[in-house]
Structures are given as C-alpha cells and as structure tokens.
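One protein chain is absent from this view; the other protein chains keep their places.
By written order: A, B and C. Residues from 1 in each chain.
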Amino acid sequence: MNGETGGEGVNTIVPLVGIPTIDSPLLVATKCMDDSERILIDSSPSVLDRYLKDNREIPSFELGGPRNKIFFDPSKTKCGVVTCGGLCPGINDVIRGIVHELYYMYGVENVYGIPYGLQGFIPSYRHSFIELTPSYVENIHELGGTILGSSRGSQDIGQIVDAIERSNINIMFFIGGDGTMKAASSVANEVLARGYRCSVIAIPKTIDNDISFVSKTFGFDTAVEEARKVIQCAHVESKGAPFGIGLVKLMGRDSGFIAAHAALACREANFVLVPEEDFDLDGDKGLLATLERRLKHRGHAVIVVAEGAGQKFFEDIPKQTDPSGNVRKGDIGLLLKERIGHYFHLQSIPVNLKYIDPSYVVRSVVANASDSIFCGFLAQMAVHAGMSGKTDMLIGLWNNEYVHIPIPLSVGERKKIDTNGSLWMSVKESTGQPVMKN
Amino acid sequence: MNGETGGEGVNTIVPLVGIPTIDSPLLVATKCMDDSERILIDSSPSVLDRYLKDNREIPSFELGGPRNKIFFDPSKTKCGVVTCGGLCPGINDVIRGIVHELYYMYGVENVYGIPYGLQGFIPSYRHSFIELTPSYVENIHELGGTILGSSRGSQDIGQIVDAIERSNINIMFFIGGDGTMKAASSVANEVLARGYRCSVIAIPKTIDNDISFVSKTFGFDTAVEEARKVIQCAHVESKGAPFGIGLVKLMGRDSGFIAAHAALACREANFVLVPEEDFDLDGDKGLLATLERRLKHRGHAVIVVAEGAGQKFFEDIPKQTDPSGNVRKGDIGLLLKERIGHYFHLQSIPVNLKYIDPSYVVRSVVANASDSIFCGFLAQMAVHAGMSGKTDMLIGLWNNEYVHIPIPLSVGERKKIDTNGSLWMSVKESTGQPVMKN
Amino acid sequence: MNGETGGEGVNTIVPLVGIPTIDSPLLVATKCMDDSERILIDSSPSVLDRYLKDNREIPSFELGGPRNKIFFDPSKTKCGVVTCGGLCPGINDVIRGIVHELYYMYGVENVYGIPYGLQGFIPSYRHSFIELTPSYVENIHELGGTILGSSRGSQDIGQIVDAIERSNINIMFFIGGDGTMKAASSVANEVLARGYRCSVIAIPKTIDNDISFVSKTFGFDTAVEEARKVIQCAHVESKGAPFGIGLVKLMGRDSGFIAAHAALACREANFVLVPEEDFDLDGDKGLLATLERRLKHRGHAVIVVAEGAGQKFFEDIPKQTDPSGNVRKGDIGLLLKERIGHYFHLQSIPVNLKYIDPSYVVRSVVANASDSIFCGFLAQMAVHAGMSGKTDMLIGLWNNEYVHIPIPLSVGERKKIDTNGSLWMSVKESTGQPVMKN
Partner (left out) sequence: MNGETGGEGVNTIVPLVGIPTIDSPLLVATKCMDDSERILIDSSPSVLDRYLKDNREIPSFELGGPRNKIFFDPSKTKCGVVTCGGLCPGINDVIRGIVHELYYMYGVENVYGIPYGLQGFIPSYRHSFIELTPSYVENIHELGGTILGSSRGSQDIGQIVDAIERSNINIMFFIGGDGTMKAASSVANEVLARGYRCSVIAIPKTIDNDISFVSKTFGFDTAVEEARKVIQCAHVESKGAPFGIGLVKLMGRDSGFIAAHAALACREANFVLVPEEDFDLDGDKGLLATLERRLKHRGHAVIVVAEGAGQKFFEDIPKQTDPSGNVRKGDIGLLLKERIGHYFHLQSIPVNLKYIDPSYVVRSVVANASDSIFCGFLAQMAVHAGMSGKTDMLIGLWNNEYVHIPIPLSVGERKKIDTNGSLWMSVKESTGQPVMKN
C-alpha cells in the first residue's frame, strides 16, 4: 500500500478542544495509554533510510485507543451522531458501537441521533433528534442502511454549530465521505472559534474505499462480497449462451477498488475496466477487437466496469452534478452495452450480451462479519478519541492499526489504484487482459 | 389454485411410443405402479358435484412414478438432454438427476447432452454432443445456469429428428418453456410419423411460473428468495433518505408471480404492479397521486413492478420480438422512474428515487434446497416416464403430486394471478395498495 | 401425501364461540366468503369411488379466508399471542403477521404478547404481557427465534383461562406443537364452559413437520435449507480424508422428514436413517458391514441420522422425559459414532469419522422467503378465523389450500414418512442404500 500515498512531510498532530485531566473510568478494567504511541506511515527500509540520511522526522500517526486521562466528565456529557451521503454496509454497526461504548464503558447516557444527515441540524427541515439508548440500538446491526437516515449535500456551518450548541452536544460524531469530512472540519473550527467545547470526530465512510491515508473503509469488504455474486451470475449467463457476454457495472466513481477486488474474488472476469487505466474502444488493440478475439477463442467473456471508467467517451456531453456536488458520470455501462452490440451486429456475430447493473444491491445489505468487527473497532476508537478531547480528526486504519488522522490531511485527494502495484498486476494476471491502448 | 385453471373437459391420456413389456429393474428394490393411479384436477366438492350431477367423467391426471413394466431395454437405450430458453435456478440439478437416475437405477449408460439448446441438433452450428457420465455431472448442481448452454428460438423439426435418429436416441428430454414444449410436441409427432421409437419427455422451465396445469415450476422458489433480497435493499434505500422511493423491476412477462411472492416474502413493498391488474398513472386514483399521499404520510415507499405490467403505456410504440418469438415489452421500470421523477419535480417535492433492476441476478444463482429437492423429483419422474415408453408429455406438479400432462394440453395459454384469489388478496392486504384506476 | 393420512370418517365441523353477525370491514376492498367452500381431503378417484359407492359423505375441510360476517367488534376486541415449545424459523413472521392483519385490516389495536409460553399466563412466574403494536413488530421478522420467548411444559388450564378473562382477551392465538394444541383445545373448552366469549385459534409449529392433516409446517423449509448446508460440509469432510466418514445428526424425534428432505436437497448422503425404517447395525446386511462395503468401493461415505432413529438400541436404558413430557431419546448420533469407530478399529481400517451435530443452528435462523410467505398466510388465515368467531381449531395447509382443522382431529398422532411412498423411494434411489435388516 506504500505506493498509494505520498507519505512525506505529514503533519500528524491531532488538535484538542482542551487538555484531558479526568481519570478515565476504563482505567479499572483496561490498560490505557497516552498519546506517545505511534506507527510509521511508510515502513519500507528504503524510505526510512532517506529520512534518516536527511535527518528529517519520520512521518508517523498517533495510535487510537483509550487514554489514561479524558477531557469530558461522562456524567455531564452529551453526544451526537450523524450519518451522511450514500448508504454503506455497517453504518448501523458503527452507530450501535458508539452508543454501547459511551453507555457501558464511559457511563455517558445522552446520545442523540441527528436524522437525515446534515439536514437534521437545520431547523427548517423540521426533523427531530432521536434518543439513542442501548435498547433502541440493540438489534440495528441486523438491518442494512442507517436507522438515522441520510442525505446528500452541504448545509450552513453556522446553523449546524447553532444546533450543536443548542443541544449542549460535547462530542459530535460524523459518519460520511469526503464532503462530510470537510463539513466536520469546518464545524470543528467554528466550534473552537466560538469558544464552545465540542469534540468533532469523523469516521470515514465510502463504499469506493478511496479515502487517502485510510487503507480500508468499512463496508468495502461486504460490497466486494456482493459484487462477487453478481460477477458470478454474469459468468453463468455468459457461459449459458453461444457467444455469451456478461457485462457488469460496479460502483467506483474515481477509483476501481470494488471492481478490482470483486474480480479477484471471483476470478471469472476477463476484462476489468477502471478509472485509473485508460483504454480505447476502437482500433486493433482496443476493447472491441480484443473482446472479439477472446470470444472467437473461448466462446464467452465477462467484463467488469467501474462506473467512473472510460469517462473520456463522454467528453462532449455537458457536465452535471448531484446534490453532494459530485460530477455525474456518463453511464459507461450503457455505453459499452450499445457499442459492443453495435460492433458485433456490424460483423454479423450473434453475441448474447447480458448487462447487469446491481446498483444499490451492493451497498444496502447488512455488514459481513469482517466489516462488523471493523465497525465495532472504529466506534470504540472514535469514542476514546472524543472522550479524550481530540477534535478535527478521523479514525483511520493503517498497517492494521487504528490511528488518529487530522481531517485536513485526508480530504480533497482520492486514493486510487496504483496501476504499477500488486493489486492491479494481480488483476491483469487473473484476467489476462492486455493494455487496450492503440 | 383451483381458480387458476379451467379444469373441465380435459383429455389426460398420455400417448405411448409402444407398449411396455420389460420388467423394470427397479422392481427389486422399490414399489412400482401401473397407469391406473390418478388424482383429481379440481378437488372442491362443489365442482365434483357438478360432474356427478351431469354424469360426466371427473377430470384427473395420471400419476408419475416408476412402472412395473418398461418399454426400453436399459442396456441398449440412449438418451439425450437439451436445455432451451433463459436460465433458471436448478437446470443443472435436473440434468444431474436424469443422468444419475438413468445410470444408477436403470443401468442406462449412454446419455448425451445437446449443447446450446435446439441449435445443438442442427449440424450447421457445429456444436458437438457432450457425454454425460455420473462423474461428469457430479458437482454441477453447485453451479448456476446450465452446463449444456442454451439458446432461444426455434429450429427445423426435421433436422432435430434427423439428429435424434442419427444418434440412436431413444428418450429425449426437453427442458424449456412454452416454445420448447411446442417444439418437443412436434418432435414427438414427427418421430411417430417416421416410425422411429423415441420417447419425448418435457420438463417445463419458466422462472415466471406461468405454465398452465403446473402449480409450480422449478427455480421459482429460488428466484423469489433472490428477489426478496432486492426488495429488502430497496426498502433500506427508501428509509435511508428523506422522501425515499425504492423502485424494483422484477421478471414476469405475462404474470406477476415473482413480484407477488417476493413482496409477500419481504412485506416491505407498498405497491406491487403486475400484468394481471390494470392501473393508471395519472388522476386522483392513479399511482402517482397515491404514491404522493403515501410519501406525505409515511416519508418513504417501495414499489415492485413486474416487467410485463403497465404495457398499455407503450401502445403507441411499434412492437419488437426476441429470438424466441416473445414480444419485447416496453421497459416499465424506466418509464416509472421517469414519470415519478417528473411528477414530483413539478411539485417541487425532493424525492430520492432509487431504481433497482436486478435482471439476471435473480435467475443465475444456484438452486435453493427446496428447488433442488423439486428438481430431483422432476428428473426421476421424467426418467420413469421415458423408460416406460410414454411420449409427448410433460412432468407437472399438481396438488403436491407429480403427474403426467399431455404437452398439447398445457402449451399456448399462460397461467396468471387470479386477482380475486387469495394470493392477490394477500398482496393487497400486505401492501395496503388500493385499486389504482380512475 | 394421500398415503400419509387415514382421511376417512373425519368430522370437520369447526366449532364457534358464537354466530358472526357483523359485516366485515374487509368487504370494502376484498372478496369475502362464507363457510361453504371446502376441499376434499383425499383427491384420488379410487378413494372417491369408494365413498360414492357406499353413499357416504366425502371427507373435506373448510377453507380458510376472510368471512363476510365477523363475530367480534374490532373496536372492542383484545387479542393475545403466545409461543410455546422449541424455536422454529418464522415464529416472529407469524407474530408480526397477526399484529399487522389485526391492526391494518380489521382495526384491532389491542394485541398482547404473552411472554415465555404458557408460563406467561401464570401469575407466580411474574412475567408481564407485552403490548404488540405495528411499530413494535416492524423489524422482528429479521430476527430468529421468538421475541416473546417460549417455554416447555403444561400449565394449569384454569389459571390460563383466568388470565385470559382478567385481560379481556377475545381471541387467543396459540403457536406451538402437539402439547400446545392439546392445551389450546382444553382452554377453548374451559372458556366455553365458563360462558366467556373467546376464540381459540392454533397455528401448528413443529420443525419436524410431523403434525397430522398438515402437509407442511412453517419453518420446515428453512430448517431443510440449513440442514443441507451441514450435509454438504459432512460430504466435504468425508472426501477430504482417506476412508472419510461424515456423520450428521438432524432433528426428527418421531419422523425423519428433515433428514429425508435435506438428503434429497444435497444428494450426497449415502445412508439416511429415520425412525420410520428399522435397521440393524450388525450382521452382513447391517449398517456397519454395508458401510464397510461402501468405503472399500468409493473411499468415503456420508450418513444422515434423525435423532429418533434406531431407538431400539437403547431399550435397556431407563426412559426419561423433558419438561414438555416428550420421552428423551437415546443419543443415536453418539452411539453410531462409537459403534462405527469400534467396528473399523477392530478391523484395522483407519477411518476418519467426522461427527456433526448442528443442533439448534438448524432452527434458530431467520425464515427463508418461502417460509416467510407461508407464515404471512398462516397469520392472515388465523386472524380471519378468529374474527369470525371460530374456536378450537388450527390453520392447516392441505393440497396448497389453507384450511380449518378441529384441533382434536389433529393432535395425538404424529405424521410419519410412508416408507412405501415416493419421498422415501426417492431417498433410497438417491442414496442407493439397501434395506439394512438381516
């Protein structure tokens, strides 16, 4: 994963809303820690040597976990949880984990759920906060989606902070993607500017797994599991008819991690198209001619395409954006369906093309075991961080360790597949696909 | 189910290719039977009374099962299996069951798989028959689809019978839908006309479950299981956003059985639209206004639509047909997506519509336990019927009994949901949907 | 299924707590019915002929469904639901279905859940009734087990009826097995004797599927699905080691339906042992020598045994009973494990025996789609029956129709596999197992 991040010159000091001075109630049962424990961002000896040679500080992250001293008095603490953006497996596990950790471990009894994302803070939408008790959240991990509801798009930061102050919230947990992280950071700054004491902790959520400095986001593993089933169906369909082609469109706006992983999980895909690797349709090396050779050689083919792949084919079409401000992608799945059909029609090769766009099915399911465990840890780490008074940070997973990452460090730039790295190399080995550029 | 069929004046004599005279090898281990065992088609006392009063013969079906006497000498018998039309969970279970029953129970060692549907009989397609041995089929029930491949559309009956004669096939098993049944019946007649002795046995396959005189077709149960998951996802999506609408399109060209059953299995759908019940979009009683009332009352809604529903909205568009000769349906899913979006846009109600078309995902999966059991019985019954020299018949399930049904009796008319029966009544209770006609 | 029941001389008049006179609120939206619609119990023409010849009334069941007239005024009606005995997939679906049908279709708002089975009626246990509202039961079908809890064993009928009277319950729904049916019937009689008006409706629950006059009980399909997975694992284990033997014990105290169906669903079992067919262990035809031949021929074997099979091997051991009064079975799984190990040890054949007792795993899961649909219908039919004032009856499924069966007709005798019928014949074909009696 080293190749996927810059990793240099990183400022990893996590800001505080105040110095923690209260003995943690966890001290009785658990080994607690202070802020000195860290891990290196890049652990290859060659990178290390470079830092040592230059006598520069080696970039590292602060480890997550329960602190000896906490900042907020549990008996008086009020917390809020908000979930924003698209659904993702495991959101309810995170909500449940936060409520349970606060209640059972720290003795914090007041946790509010903010309904329908950032809308929930804004009075004009007339949504009411939900009281999140252990019994209310008892079985929510067996439901997909988010019990709080979600929404896309930004809201006025001032109004959000007004709502936080009005409800006396001391720790605000934001679960969301890149846009939500930015909003959370703005909220953290506005809160500090007002002199109000509220810790802002973010838990990154993106089914595309494309957040910088976060080696895996929750829900991704489950999404890959579901996507694998779909590719398997496409494979079955492709083998079930003469000149059968199974075409599957998967999520992945800016990065093809789901497509790549699902293809490796199923190993039946013959072409994996991702935003990170350019490809042509026409010409002898292009997808269409390559596909024709494959069909004539083997009789069937499976194509997996990430939604953000091949956007150059839509360059002439005016851009649109969704309510989150994301640029709407051209529908590469439908384009491929049409272009492939047209190509073989012209050559009178009677292909049987089956197009599958599983869309929301991949993300609305319940988290698998691995994601549930992961969500549980994220929730615990977020609560520890919040109780100890940290702010403007997110919980990340780095080299199998939970770490504190300042939000400004992570937002803005998406993580992408390194097309020279082992993941993409493995996809190319598994599919046997050539570079499809003339 | 009584209301679903006419049931009167039924000729249920199943034709033979010859009189069975050989003692069945199953006699040693199993209780065998003769052709006198039957069950009534309609078992309501009131229908019965009518027949008794009129002194007419009460319609009944011949029961399936092993016969005391068989027609074909197992040591010399050759069999063929062909799979036609769209995929359906359980096809491989049926193929495996036929091979195992022939080999282990009757001692028939030569079974050919005809590849890619009816194409496989026609020399110009240059497909080769596949030898189906017990070891070849050992694990195929763990794969979706059909290991033989399939194709749509009719082929020349004469050439099919030529191929059957050329390969000395004595029992030909056709697994397919309405069109395949018709072809099988023509083959049976042509074989008899030529004086060649070949039994033609059909196993009806349609994921839509719409074959007359067949209370359930294999794969349907599995398809409903998969469809339920998709509706559940749509429900999660609809609750995950303000004014969330989950819209799911399911299979069902002429009948809405999958949509109706899946909605009853999940119980989260608020609207189920099927070909059997007309509905309007506009007007105060139409779907759009009804949906608006639902949204304002409850904040979210789930709509399940069978692909054959609402075809009246496409009346102006010229009709097209697929290679099987089925009329291509207008895409009611996309039409609803557009019309709903437009309707609420005009009213400035910011709905969040999530459209899911799972398409092939519902039918390419492995059969569930119930369908596997069912497929095993169908295969055994088909082999018993074939070995005893019956022809031009299909294996049906009626009142939980496996029965022999002459193909001409079943083909041509599709089974449909009785909108006055308990299934549809239950759907209406579960959804709470009104009759949406102005 | 005909062979499984006597079917003659059956009294199928369902008793009433009073004559229904109120127009059903369902009349507006739904086609309602009266009590004259029936179906024959046995629909084979030969049985029919016998009745006609003797001029006797042909036995039939009253059909379930909404009636034109109901007995209880919905606005004043209070209902209770109790769940008894062992867990079974789908109980929560039934509870949810009852609450929804009462609330949304009839307008009945007061439904009590009686906790922990019959214990819940008895004051000394100090359990409190639970108010079952639509929102309380909204997601319970996504949880296994019963949200009400359950218990085994009988309680004082007088105290039960006291509790029903005290709470003004007008319709009492009992979900349970044979013992619960008997208790429900006694409650119905005691209620009538006291002149109190309370309808008693039972929904039979037994994972073993062994209730007379009920062709399938809910949860059975799901249990078979789970059991199939376990047999599949046993098969994998048996093939994974030299002389591998996979031995699986499944539920089935008095009948082997789960074992038989699961074996047909997986088709990898080589021996299926059920209570209905006697077998020897020793001797040349016994299980052990037969198993040895199988192992030497094929190298591995899978044995599926129902817990009630082979009880003759425990005849010398004193009998014990569980709290429900069921005789505790000797553990045939462990006995086989020991006897097989001993047998091959003596012969120095190094078998690898893997014993799997999935026990509760088969029954604690969430209902599959088919069972969920089934449970929904059972709940609706039970509510229709209760609202129309019927009592001392259960809801059964017969020839794919929901019927009313007087409880006394069904209890006492268990349904068993007909070892001359098609189910067992199919198991023998699939396994290839001989009759293992010397």
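The rule is short, and it goes like this: a contact is a pair of C-beta atoms (placed from the backbone, for glycine too) under 8 Å apart; a residue touches a chain by one contact, two chains touch by 3 or more.
A quick note: this is a predicted structure, and the numbers were derived from the prediction, not measured.
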item: Touching residue (missing chain; options A:Asp35, A:Asp178, A:Asp208 or A:Glu225); value: A:Glu225
item: From B:Leu143, B:Ala289 or B:Val435, residue that would touch the chain that is not displayed; value: B:Leu143
item: Selected residue (touches chain absent from view) among A:Ala262, A:Leu291, A:Val365 or A:Met436; value: A:Ala262
item: Contact with the hidden chain (one of C:Cys233, C:Ala289 or C:Leu335); value: C:Cys233
item: Residue numbers in chain C that touch the chain omitted from display; value: 87, 116, 119, 125, 143-146, 149-151, 229-230, 232-234, 236-237, 239-242, 244, 246, 354-361, 364-365
item: Chain B residues touching the omitted chain (full complex); value: 139, 142-143
item: Where the missing chain touches chain A, by residue; value: 1, 29-31, 36-40, 43-46, 48, 52, 58, 60, 65-66, 96-97, 100-101, 104-105, 141, 215, 221, 224-225, 227-228, 261-262, 264-267, 368-370, 372-373, 376-377, 380, 399-402, 420, 422, 425-426, 428-430, 432, 434
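Quick note on the criterion: only the chains that are shown with their structure count from here on.
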item: Greatest separation from chain B - chain, by CA centre; value: A
item: Averaged-CA centre spacing for the pair chain C and chain A, given as whole angstrom; value: 45
item: Separation of chain B from chain C, taking each centre as the mean of its C-alpha atoms, in whole Å; value: 29
item: Rounded Å distance, chain A centre to chain B centre (Cα mean); value: 41
item: Multi-partner residues of chain C (each touching 2 or more other chains); value: none
